[in-house]
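Can you read through this structure? Questions will come right after.
Here we show just some of the chains, and they stay where they sit in the whole.
Chains here go by letter, A and B, matching the order in which they are written, and residues are numbered from 1 within each.
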Amino acid sequence: MTDLQEVDLKSRAAYVSWTSATIRYSDLDPNGHVNNGAINAFFEDGRVQFRGERMVSLGEDILAGFVLVNFSVEYLKALHYPGLVDIGTVVTRVGRSSYVLGQAIFQDELCFSTSETITVCLNEETQKSQPISDDLRLILEGAAAK
Amino acid sequence: MTDLQEVDLKSRAAYVSWTSATIRYSDLDPNGHVNNGAINAFFEDGRVQFRGERMVSLGEDILAGFVLVNFSVEYLKALHYPGLVDIGTVVTRVGRSSYVLGQAIFQDELCFSTSETITVCLNEETQKSQPISDDLRLILEGAAAK
């Protein structure tokens, strides 16, 4: 386990990787708020962007065997249509065979939602967890908050 | 071009293949109606069911080269949550290199929406349309209204 910097997930300063997404009319629920499904999809876009930016340098194969096992999200404020959101992503923990990404959704400095996602590295034959490679560990530690 | 039976798309009697789907809370729009995106997804489920039931007997490969090029839908009545819908599918036309599926969404005898979808067979190298095989033509004609 690597000790990483504690981060305030509600602050833009915490994040090392960013992407943006537009809200869709079809995201609205009967209350006229953006539904949680759309918010969760924004987080997914942030993770895909993070992988493309940081991890794919090790080869597309590096993603094989990694499985998202846990997603935890706090909904802080209602989002409205139309609009653009910024999604920040950062590594908050690197374990022996798993890592944790912290994320948040912003409009300017306002934070609407934060989340944490645990991804585990599985041996594809045994389907048991296996250690993260040293190469990937270096990359993940390099994507922690400074 | 094969002359097929004219069908009344709003009548359950028109259809040869059926599937069912549940409405989700996340399908609701700000008016509390099921949004058009969900209705279109129901039609897609009907088409996938139809392919699995009728066409896959020719081998999974038969689907390679078929591209949905046109979708036209009539929205007749608002659908509400919660509920189950039945989706009917029938072949309404078989051309040289394309075929048309007619579909509708029902609750009991009530028709909420009808659609037609044109699928074209493309040569994968040239990306130009090519004739439908005789095997598939027989299957498609057999899935027209009786």
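Here are some notes:
Keep in mind that, in the parts below, contacts are C-beta pairs under 8 Å (C-beta built on N, C-alpha and C of every residue); 3 or more make two chains touch, one makes a residue touch a chain.
Keep in mind that this is a model prediction, so the values were computed, not measured.
The copy number for the entire complex in this file, given 2 shown chains of one sequence, is 4.
In the analysis below, only the chains that are shown with their structure count from here on.
Every residue of chain A that touches chain B in the complex is listed here, in rising order: 25-26, 28-32, 35, 37.
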